[in-house]
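Removed from the display is one protein chain of the complex; every other protein chain stays in position.
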Amino acid sequence: MNKKINLYSVFSVICTIGIIGILLMTVSYLPEFGCPKNPSINEVTERYIEKGVEETGAINIVAGMILDYRAFDTFGEAVMLFTATIGVVALMRKPKVGEIDEKDNR
Amino acid sequence: MKNLFINYYETTSIILFGIGFSMLLLNKNLIKKIIGMNIMDVSIFLFLASKGYIIGRNAPIIEEGIIDANYYINPVPSGLVLTGIVVAVSMTAFALAMTQKLYNYYGTLDIDEIILKKKGVEK
Partner (left out) sequence: MKKIIGDDEILNTITEIITPFIFVLGIYIILNGHISPGGGFSGGTVLGAGLILYGEAFNIHEIRKLFDFNIFTKAISFSLLFYGCAKGYSFITGAANIDSNIPLGTPGKILSGGLILPLNIAIGIIVACIIYGLYALFYEGDI
């Protein structure tokens, strides 16, 4: 294998180990996995579960959440998929043999 | 320090993030850089999905009339993961289309040679 040990690769390995070390130190302060007294379970969760059926009419709570309470986020996702596809069409579309591309006519 | 072995989902997610990040920095092939970015995305999905689980409770599909907040898990992180998956798919598709155009123009997939050829063309 032809890998050169130069300054760039040593520096990048040290940088990666530094970032992962800081993140692991932060993870060791997180609360326990699966404990029902975590601070991420607050009144928002209770409101979505208790009044989800009578306000939206859906039995699947996640579907009622992403399509009724937070439907604007799903609209933004659909627009983002559309924009990426239009970008790929603009980059990679070749007209079929026989069609004249419009710029050749000028 | 012992907490890292109790929360093993979060620790695995951070290690996968590190592997993906080093793949992004150390490879010269453009396709391998895109694979590294995908691995970083998947590690964040694992981290987000493990923040919603509570031990001993069921999935958030309402069964026969039990509407009780102490019977189901947290449904909010699942919605965030759905948004994240769509972002990852869009980014990968767009990056692969740009890689294909670069290959058609320069003839190589190695990013060092592309930079050298571009400097040679400008001179």
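As written, the chain order gives the labels A and B, with residue 1 at the start of each chain.
Just so it is clear, contacts are C-beta pairs under 8 Å (C-beta built on N, C-alpha and C of every residue); 3 or more make two chains touch, one makes a residue touch a chain.
Because the structure is a prediction, the values reported are computed rather than measured.
From the set A:Lys4, A:Lys37 or A:Lys94, the residue in touch with the chain omitted from the display is A:Lys94, counting the whole complex.
Within the set A:Ile19, A:Ile41 or A:Ala58, the residue that contacts the chain not displayed is A:Ala58.
Seen from chain A, the chain kept out of the figure touches residues 53, 56-60, 62-64, 66-68, 71-72, 74-75, 78-79, 81-82, 85, 88-89, 92-96.
Within chain B, the residues in touch with the undisplayed chain are 59, 61, 82, 85-86, 93, 96-97, 100.
FYI, only the chains that are shown with their structure count from here on.
Measuring from the averaged C-alpha position of chain A to that of chain B gives a distance of 8 Å. Taken in their complex, chain A has these residues touching chain B: 9, 12-13, 15-17, 19-20, 23-24, 27-30, 32-36, 40-41, 44-46, 48-50, 52-53, 59-62, 65-66, 70, 73, 77, 80-81, 83-85, 87-88, 91-92. Of all residues in chain B, those touching chain A in their complex are 1, 3-4, 6-11, 14-15, 17-18, 21-22, 25-26, 50-55, 57, 60-62, 67-70, 72, 74-76, 78-79, 82-83, 86-87, 89-91, 93-94, 97-98, 100-101.
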